[in-house]
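Omission of a single protein chain aside, the complex is shown with its protein chains in their original locations.
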Amino acid sequence: MGSDFAALGAALPRILEGMLITLELTVGGALLAMAIAIGLGLLAGSKNIVARGFARAVIEFFRGTSLVVQLFWLFFVLPLFGVEMPAMLVGILALGLNYGAYGAEVVRGSLNAVPAGQWEATVALSLSPMGRLWRVIFPQAWALMIPSLTNLLILMLKGTAIVSTITMVDLTVEINKLRVDTDTFFAYGVGLILYFAMAYALTLIMNALEVRAKHRLGRGESLGEALRFRTPTRDPERETAA
Amino acid sequence: MTGPQWNWSFAWESLPALLAGFFQATLVVTVLGTAIAAVLGLVVAIVRYVAPAPVTAVVTFVMNFIRMTPLIVQLLFAYYLFLQVPPLTIGIVVFGIHYATYMAEVYRAGIEGVPAGQWEAATALSLPKRRTWFAVVIPQALRQTIPSLGNYAIAMFKDTPFLLTIGVVEMVQAGLVFGGNHFSYLEPITLCGVIFLLASYPTSLLIRRLEKRLAFAS
Amino acid sequence: MRFQDVEKRFGDHVVLKNLDFTVNKGDRVTLIGPSGSGKTTILRLVMTLEEATGGYIFIDGQPLTHEERGGKRVELKERHKNEIRKRIGMVFQQFNLFPNMTVIENIIEAPVHVLGLSKKAAKEKAMGLLEQVGLADKADAHPLELSGGQQQRVAIARALAMDPEILLLDEVTSALDPEIVGDVLGILRDVAETTDITMLIVTHEMQFARDVSNRVLMFDGGHIVEEASPEVMFTDPKEERTRAFLSAVLDH
Amino acid sequence: MRFQDVEKRFGDHVVLKNLDFTVNKGDRVTLIGPSGSGKTTILRLVMTLEEATGGYIFIDGQPLTHEERGGKRVELKERHKNEIRKRIGMVFQQFNLFPNMTVIENIIEAPVHVLGLSKKAAKEKAMGLLEQVGLADKADAHPLELSGGQQQRVAIARALAMDPEILLLDEVTSALDPEIVGDVLGILRDVAETTDITMLIVTHEMQFARDVSNRVLMFDGGHIVEEASPEVMFTDPKEERTRAFLSAVLDH
Partner (left out) sequence: GCASGGGGGEASGGGEDTLAKLQDAGKITVGIADERPYSWVEDGEPTGATIAMHEQIFSELGIDEVEVVEVDWNSLIPGLNAGRFDAISAGMSILPERCEQAAFSDPEIMYTTALMVPEGNPKKLTDLDSVKEAGDVKLAVLSGGIEAGYAEKLGISNPQSVANAQDGMDAVANGRADAFAMTAISLNWMADNAPDAGVETTDAFVQEIDGVAQIGAGSTVFRKADTKLLDAYNEALGEITADEQSYLDLVGDFGFTAENLPPADLTTEQLCAGDLG
């Protein structure tokens, strides 16, 4: 056990480097995925059949094929056609496309859940199509979609481990190296804790966003709730009709 | 010139191994895992509402811990903790539990979305707790959770390569082995992608049909 | 039904204080009063949807949610509350029908699962009630396909299907079409005449109060300002506040 | 505003057929009629929330959503609809306030983002309207914190903030407290008297129809049964159907 900790100490700087790569990929991927999710989610929910068909095709394609395959193509096959991108960019691109497709379903579902009366009120006020969406509908859907988006973010954080396929040395790679010098359970225990810490940090941020979003809709709860470990819940049996 | 040159006979040759992996591992784990995730996730979500505070705290902690740590590590720990259990069973259960933690979060959002008036009406009718949950709240909460259930079923599909960690060779690994032996991954991996698509698209259709059916009335 | 020294506060906001009143079996009592005076809150207290922060409520002599034991206010067991709750029915202003069930399913839900009636018996009874409210042809419709007035009538049928001893009605006519208000009124009058059901009614239709109830309580500032029979209340109120309220209401 | 041969069907269900009527500038027209007769549908057609399946609607002589070109019924461009829409305001029975905005934000939203008013100017105007509806102190509250009556008044203020030429009101008093109905009535009467806004009102409060409007249309079975000034309509209706309806409504 003592030697395990010695090995961990020696590996620590590289583990931190690996963690940084993992975080960069997660954050970059998440931002791209969010943009794609919103774009595709809107198209997938639109009345225009061409737009909807396009969105469905893209969603089914990127959701349906696996991330490894997408990485593999972007990194090893595209260069054969003369398109060569650095590994980090490929990683972010693939993560963004893949998780963006998942996110699109979440966005679509949440937009659907906003009451029809809200759309009608925006029409009655002559808001522009963009104004309708951004100023009224999306803020309401946002509160609904956050829990699912948080899930996707955690999935993505852990999904980044796949980038060793494309020459990137992320946290998982470093943990696997540590494993050679230590007991497997020890090394993976360290990995468990580190991934958990990162996921937890991300979750706290998302919880804060959820609390804030709900608060803005007049479904109060203070931000203090977000600092607790548990995700914000309410007691439906105590809650009174608004 | 080494380019991506598609070799049909090679692709054809790899197919039996891929299909064997698909039916023996990928599909079994995904279908049973999704079932476990859907049910267990609901149980967890409900427990977090109804159980006494200490139980809720423990369940929430365990749930978050599982949700926030890598599947592959959980597979490994379970694999060496339960030496007598066949790997495939471990795979099914671990996948199921892992995704149940995601589903629990989605159910939570769905349950929160059920208007307070519905709870009150159930109370006013003196409906037993169980009936309130199963006849009133859950059917309404499910509606919003269906798209996410579809997402996780498909995500699970594609996490199945992790099963190799516990010695289960599913489709992608079968493809990699085949590709490794012949040193061309293009055909088997592309085929894997096609099979994934062929499997996930109907899943997606099914889910959206379910979504429509659960929409109340028209 | 008896309120004894009941207090209800939301945070710092005291809605009801030192509230005392009694409703006898078979009484049909209307609560009137300005917006925010706490009328709905009283109904919600009786239905145990809110918990009083002080005092006691008795149904038929039994404590509802709290009782005094050794000088202390003690909360009662959930099971006890359940038993009492079964004897109370409520119709909400927003109906709160279950959208995942058809109309008939909404109505038989509680009789089957709370009273233990057979499905067949419950359905028969439900159809009778639906006929009474004029919606027999909508039995298999979904609540969302109904107009507001139809939903309200289904909600009344749902509450009546439990044969409650006490029926709480919160502005049940406000969503109704005027032609239908008459029908619903007829239904409730019917019920009042053929059963000895106790009714506690919140309404802003004075006509309705006059027609259905035998006692009117005027509420304001968290307590009862005046209490009288409808004839007296609407023609010769004692209190200045009542007079002002009624003139505003009846005048436009 | 002119309806010409308008038809509206939902699937096979024909709600309006061969509907022809004209509302002049500054008119205040009330639509009355039984539940399901299509009153709300007419308002929704004017607001372009539904599309007519036949015929034409004109606002100020301009076609609203469709026009006849070469004997064919052609749909107009979205931009054209938008332009016309700006001149129409609507108050919904369910208010449909935006829960993600405070009361004042709800009101200034369209003036700022559609009319291009400065925030400051819009706020000033909004405060004036809020004062008019008696809610100046609720400017920064969230819609969900308001009672139904307060929400309805905010919704009216929101619609008025756009200075519409045509105002559509769908059962705006049904959620209101009786004391407040008088206030809202006053507000609308005010508006009617100080502007030449055209109003199309659906209501089941006959008193309201009598007080605010100068013309009443009685609707049934998808078309206009009778049309008269309120005085005539409520005291001496010509048609049997109107008489039956009014007696049911006024009688309970």
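For reference, chains read A, B, C and D in written order, and residue numbers begin at 1 within each chain.
The rule is short, and it goes like this: contacts are C-beta pairs under 8 Å (C-beta built on N, C-alpha and C of every residue); 3 or more make two chains touch, one makes a residue touch a chain.
This is a predicted model, so every value here is computed, not measured.
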Give me the visible chains that the unshown chain touches, in label order. A, B
Among the options A:V50, A:M130 or A:V180, which residue touches the chain absent from this view? A:V180
Which residue, A:F62, A:F75 or A:F196, contacts the hidden chain when the whole complex is considered? A:F75
Which of B:V29, B:L149 or B:V169 touches the chain that is not shown? B:V169
Touching the absent chain when the full complex is considered, from A:M19, A:I166 or A:M198: A:I166
Which residues does chain A use to touch the chain missing from this display? 10, 14, 17, 21, 72, 75-77, 79-80, 82, 84, 86-88, 90, 164-169, 173, 176-177, 179-181, 184
Residue positions on chain B contacting the omitted chain are 1-3, 79-80, 83, 164-165, 167-169, 173, 176-177, 179-185
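As a working rule, only the chains that are shown with their structure count from here on.
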Two or more partner chains touched - positions in chain C: 49, 94
Residues within chain A bordering two or more other chains: 240-242
Chain A to chain B touching residues, read off their complex: 60-61, 63-69, 72, 77, 80, 102, 105-106, 108-109, 113, 144, 147-148, 150-152, 154-155, 158, 161, 172, 184-185, 188, 191-192, 195-196, 199-200, 203, 229-231, 233-237, 239-242
The answer for chain B against chain C in the complex is residues 115, 117-118, 120-121, 123-128, 131, 135-136, 139-140, 216-218
For the chain C and chain B complex, residues of the former touching the latter: 47-49, 82, 85-86, 88-90, 92, 94, 96-101, 109-110, 113-114, 141-145, 158-159, 162
